[in-house]
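As you look at this complex, bear in mind that one protein chain is not there, while each of the others sits in place.
Here is subunit A:
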C-alpha cells in the first residue's frame, strides 16, 4: 500500500496539472483580443519568443548533457583525462571544444557542470570559447554565406582558435579557483559524494531530475538575455550604429558591438555578416564572426548564472581586448 499510494498520487497529479494547463490555455485565448498595446511591443515579443524557441532545444540538449556528466562521469575520470600541464590542458580543452558541436547558450550548463566536477577553470573557458565558434555546422554556413570563399571561414576558425587559447591561458594565470557564484558553489562543493549504488534506470531518472534543476537555474538568464536582445533589435537602429564606424578600428568595434547586441546563433550569423561585407573591411567582419559566438548579450546573462559577476566582467573585457588586438594585428593578412 505504501508503495502504491505515491504512484497513484503521481498519476492523479499529472492529470490534474494537465487539466490546469489546458484550462489556462483555453482561457488565455479569450484574453488576446482585450489588450491593445503598441505594435512595437508585439514585434518585440515576437523577436523575443523567436530567439527563445530557437534556443530552447539547444539549451535543453545542453542541460541533458550536463545531467549526463553529473551522473555518469566521475571526478576520477576527468582527472585522468585532463593533462596536468596548463598549456596542454588549455590546448586540449580548445581542441575538444572545436570538435564538439554546441551553440553558445547550450554550452554554458555543460561548462558549469564540468567545472563543478573539478575541471580547472581555464580548461572550461577554452571549451566554452571554441565550442560554439568552431564546429562543422558553423564552418559550412560561413563558407556558404561568403559565396564559397574559404578564406573567411578559415580565418574565422584559425584566428578564433588562437584567440580562445590566448584567453584561456591568460585566465589560467589570473584565476585558480572556480569563480563560481553563490548558487553554483553549493552545487559544486558537495559533488564529491560517491553516487550511491543505483541501477541504470534510476541513474537515468536522477540524470533527468538533475537536468530539470539545471534548466530552472539557467532558464531565467536565457529569458532575460533573449528579452534584452529583442529590445535592442526593436528599439535600437542598427543602421545608425553602422554609420558610426568608418576607420578600421572603429568599424571593427562597431561590428563586435553589433555581434554582442544581436545575440545571433553562431549558425545563422554568417549570413548577416555577409550583408555587411562591403561597408566594412574584412577585419571588421571577422570581428563580428569571432566575437559573436564567444560572447553576446544572451550568453553573458547565462554566464552570470554560473560565475561571479566580477569574473564575468573581467572575462568579457578580456575576450573583447584579445579579439580586438588580434584582429588589428593580423589585418596585414588581408
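Just so we're on the same page, a contact is a pair of C-beta atoms (placed from the backbone, for glycine too) under 8 Å apart; a residue touches a chain by one contact, two chains touch by 3 or more; residues count from 1.
Note that contacts and distances are computed from a predicted model.
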item	value
Listed names "Membrane protein", "Holin-like protein", "PadR family transcriptional regulator" or "2Fe-2S iron-sulfur cluster-binding protein", matching UniProt entry of the absent chain	"Membrane protein"
Hidden-chain contact residue, picked from the options A:92, A:248, A:272 or A:316	A:272
Omitted-chain contact residue, chosen from A:234, A:282 or A:330	A:234
Contact set of subunit A toward the excluded chain (per top definition)	5-6, 9-10, 13-14, 17-18, 20-21, 24-25, 28, 31-32, 35, 37, 39-43, 45-54, 56-58, 60-61, 64, 70-71, 116, 136-137, 140-141, 144-145, 147-149, 183-184, 186-191, 193, 195-196, 198, 202-203, 205-206, 208-213, 215-217, 219-220, 223-224, 226-227, 229-230, 233-240, 242-243, 262-265, 267-269, 271-272, 275-279
